[in-house]
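One structure coming up, written as structure tokens, with questions to follow.
Shown here: the complex without one of its protein chains, the others still in place.
Think of it as A and B in the order they're written, each chain with its own count starting at 1.
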Amino acid sequence: MGRLRYPLRRIIEGLITLFIVMTIIFLLFRVMPGDPLSIVIDPKMTPEVKEMIRHSYGLDQPMFVQYGIYLKNLLTLNLGESFRYSQPVSEVLAAKIPNTLLLFTSASVLSAVLGIILGRIIAWRRNSKLEYGLTLAGLFFYEMPIFWFGLILIYLFAFRLNLFPISGMIDFELWTLGATTGEKIIDILHHLILPLITLTTASFCGMMLLMRTSMVETMKEDYVEAAKARGLPDKVVRDSYAARNAELPVITAFILSLSASIGGGVLTEKIFSWPGIGYELYQATIGRDYPLAQGCFFILTLMTILAVIVIDISYAYLDPRVSYD
Amino acid sequence: MNYKFLIILAILLVLALLIVGTNISEKPQNNYLRIAAGQEIKGINPFNPAFNDAYSQFVISNIWEELYRYTPDFSDNPSAKSSSDRRIFPWIAEEMPSYKKVGDKYEAIIKLRDDVYWWDGERLTADDVVFTSNLMLKFRIPPQSWAGWSITGDESYVESVQKLDDFTVKYTLKELVPIFETGALMGYIFPKHQWETIIEKSIENHHKGTDKISEDERILIASEIWSINLGKNIKLNEIIGSGPFKPADWRKGEYIRLDANKDYWAKGRILEIDGREYEIGPYIDGILRKVYRSPDISNLAMKRGEVDIAGISPSDIPDFEKFKTMKIEDYTANSLFYLGFNLRRKPMSYLSFRQAVSYLYNKELLNERIFHGRLPPINSVVPFVNDYWHNSNLSKYGRGMSTAEREYKAYTILKEGGFKWSKEPGFNIVDGEATELIEKGEGLIMPDGKICPEVKLMGARPEDAPDSAQANIMLQGWMLDIGIPAKYTPTEFATAVDKLSPIDGSEPDFDINTSVGWLTDPDPGYIKDIWHSTQMPEVTAGGSNYSGYNNPEFDEMAEESAREMNPEERREMIFKLQEMISKDLPVYPTSTVKRIQVYRADKFKDWFNRKMYGIGGCNNPYSYMIIKPT
Partner (left out) sequence: MIEDLLYELKGLWGENWPRFKANKLGIIGVVILLLFLFFALFGPIYLEMMGNSYSPLSGMDTSLGINPETNSYAWPPSLKHPMGTDSKGSDIFSQFLNGSYLAFLIGISIALGSAILGVIMGLISGYWGGRWIDSLIMRSADALVSIPFLPLLIVIAAVVGSLHLFTFIMIMMVFSWIGVCRVIRAQTLSLRTRPYIDAARVAGASSSRIIFKHIAPNVIPLGFYELTMIVGAAIITESGISFLGFGDPTQMSWGMMINFCTAQGHTFKAPWWLLPPGFGITLLSMAFYLIGRAFDEIVNPRLRKME
């Protein structure tokens, strides 16, 4: 019973957080300048008709009633109708979420693996030239504005070397004029490479430094010292004793980076015109497609909160050193 | 915890990417014209007022067609001698309309061609024309075309439409006005057999009782029609039009594909353009319009052969001149940008202030340094490309003057107008000419003795219009130099429209507007539609006289010009209207738009570069009909 209480508490806390965030968003979208219906309402309509249309959107209700309807709609995932697509927001999002997940999951996996491998190496060789070099280089990429780096990569690899497509996720011509499924998969992967390289290069360093710190810590543990004392080869000690226990925080960071990168993905998606949620949010905001912008925001927040909860709960189960009351 | 799973995933991913990197599939060969577009189209429902933008019209104008059109090169049509505009020629109609005066009314007889077919094989007949005209008269849809059907704004000058026989239509007019030809007869014709049932159903839904359809019911019906989602409620391949291209595939925000109508009714018809004769096709397989969000990316796509035509910036010309396969052409669009003053507020209500700001705005310098030739200066609200109606004898407000000279001039005008400063701006004056501003002015005091409030320059955001943002920064700098407390406030476009013309009919909320301009019609009737005093947003909700220009003399002349059928007489009046605006300065016209296009001359030939066509140049419906793959 005690084991179940903690996850339950976290989930309830998560729900409260979601509630707070959604309230903020509700207020935010209500103070936006201009009438949210200005796209729908014809200026030449008489006041009575405007009122009727307002009524059909529920905008003539008092604020708290609107708020209630809004919460109810969120609960039922009824996110309204997008102005731009003339299509339910949930449908638009359902089409975009896989694109975003494809890009950011693969990037997170790659950078986690790269980070773990490099982190192990530099932790083992502390204060070597290699450590300084890798840390500096990694940090340089880590602190780069990702859109700037993306532009440079597009310049080098797409423009100068002509290796990859410049933007988008698919070749429109290929898709609209008929292509086999195999060709389509290859086409998507081909478009994926450049944004993937950008994201991985920019984020492996976080993992690497974390792995290093975590590894340095575990290396001080008694059992690692003992293993060393027994005369086991360095590589074995490093990989089987030290590294294995150092991975926990890295895996955590991996899940967290997934959710964080999705939120911060607006810039990457914009540079590469990647048709994901971030790009959609950006465009919906610019085009004043409030229902869609609100929907994108809701999904992004939901993802972040879920990720945090998953981490906290798995931490409680997996790491005996962490105890929660 | 084990990360082997991650490693396996990563290895698989890298492998997949390696395979792909070395195995780039060849694209199928085809004769689709691929266009690089900077913006997505909003929608293709021709009844939706929100889809009246040039980009959506790009698609819509290839689907449905009009009775009459402007000649492709805007040359005079010999058979249009008795028309209010000689640049009109018949498209679906057989010949120019013939008029007859009956009592105090007029009758216009339109003969239709008998060889026009809808895509589903049905003939386009007088029934379709009567049906479409009645849509307008009864329901005012499409709403954006209403201006062409009415002079007063409420009542139409068209009394009724009648079918005389299958290919003859009679319009009964209360008065004969130029806008009948350039407006009413230039609207799209829709197939009765597709839309009649939809509209009848909508009437059933909203119209209660048997008496006349009320105004509110009309609006409900109209808004139901324009919210029909073409592509979903009506599938793309179910849309019926008569034009040369059919919509085939559409991924919103990414691309739209139009396939050629192989049985186009006008196929083989001869089109005379710039003295050369062309046989109408279409000869290409279709049009693929791809959206590229940044100019750099679209340029790259052009260079790599992913598109066949793209718009470029003047600074890209040398890059593209290196490609022997490409040709570069430019055209001037009929856009109108201006500084709009809110005459309801001080200090904009002082003519001297408006003149001073006009002198300060160095449009020549901005065009050279920031717009790189993209926004040529204009002095009239009729852009010079519309040469028949453009008045070229208007004040040029300081053309050729340096920045210092302009600032000195503005300072002098303000001073003469009664403005004072707590600290006057200081100029270095050599031989009576200002060479340099030495000291910035401070504390401007208006003629009424009050301190000049902050003047907000409501301009586009850098994201929406980067050039215009920089121009606003420059203007702000110049105004600050002589002590006008100016502040550039970036405003998103839709918000700006709300502020200029609040939909609840309240007074506009802005000081100086630089963000919203117009894409003007070839017919100058828009001058009246924009600046007539009844068009003030507080008088007519949604009106476009944002400045609040109220000049009875102007109103009278504008109304008179809207009724003058003789083009020469009308031209005189239109010239006077332009003069009045230039003198009274409710708006100060700043620039029009010059666009440069590069296209693949090795892949398609017979391009036709059309002037005065919104987004066009080589991207115009006539081009698509006549270009041939090489």
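Everything that follows uses one rule, which is that contacts are C-beta pairs under 8 Å (C-beta built on N, C-alpha and C of every residue); 3 or more make two chains touch, one makes a residue touch a chain.
Everything numeric in this text was worked out from a predicted model, so none of it was measured.
Chemist: Sort through A:70, A:85, A:159 or A:254 and give me the one touching the missing partner chain.
Modeler: Residue touching the chain left out of view: A:159.
Chemist: Looking beyond the chains shown, say which of B:156, B:299, B:547 or B:578 touches the absent one.
Modeler: For the chain that is not drawn, the touching residue is B:299.
Chemist: Of the listed residues B:65, B:181 or B:492, which contacts the missing chain in the full complex?
Modeler: Only one listed residue reaches the unshown chain, and that is B:492.
Chemist: Going by the touch rule given at the top, which residues of subunit B touch the chain that is not shown?
Modeler: Missing-chain contacts on subunit B: residues 294-296, 299-300, 313-319, 369-370, 372, 461-464, 466-467, 469-470, 472-474, 476-477, 488-492, 495.
Chemist: So that we can see where the missing chain sits, which residues of subunit A does it touch?
Modeler: Contact residues on subunit A toward the absent chain are 13, 16-18, 20-21, 24-25, 28-29, 31-33, 132, 135-136, 139-140, 142-149, 151-152, 155, 159, 213, 216-217, 220, 262-264, 266-267, 270, 278, 281-282, 285-286, 288, 293, 296-297, 300-301, 304-305, 308.
Assume only the chains that are shown with their structure count from here on.
Chemist: Would you tell me which residues of subunit A are touching subunit B in their complex?
Modeler: 33-35, 38-46, 48-50, 52-53, 84-87, 106, 109-110, 112-114, 116, 154, 158-159, 162-163, 166-168, 170-174, 176-178, 183, 186-187, 189-190, 192-193, 196, 247-248, 250-251, 254, 270, 273, 275, 283, 286, 288, 318
Chemist: Flag every residue of subunit B that touches subunit A in the complex, lowest number first.
Modeler: 1, 3, 6-7, 9-10, 13-14, 16-17, 19-21, 23-25, 27-28, 30, 32, 34, 42-43, 49-50, 143, 215-216, 219-220, 222-223, 227, 229, 232, 248-249, 251-255, 257, 288, 290, 292-293, 297, 300-301, 304, 306, 463-464, 492, 494-495, 497-499, 501, 503, 541-542
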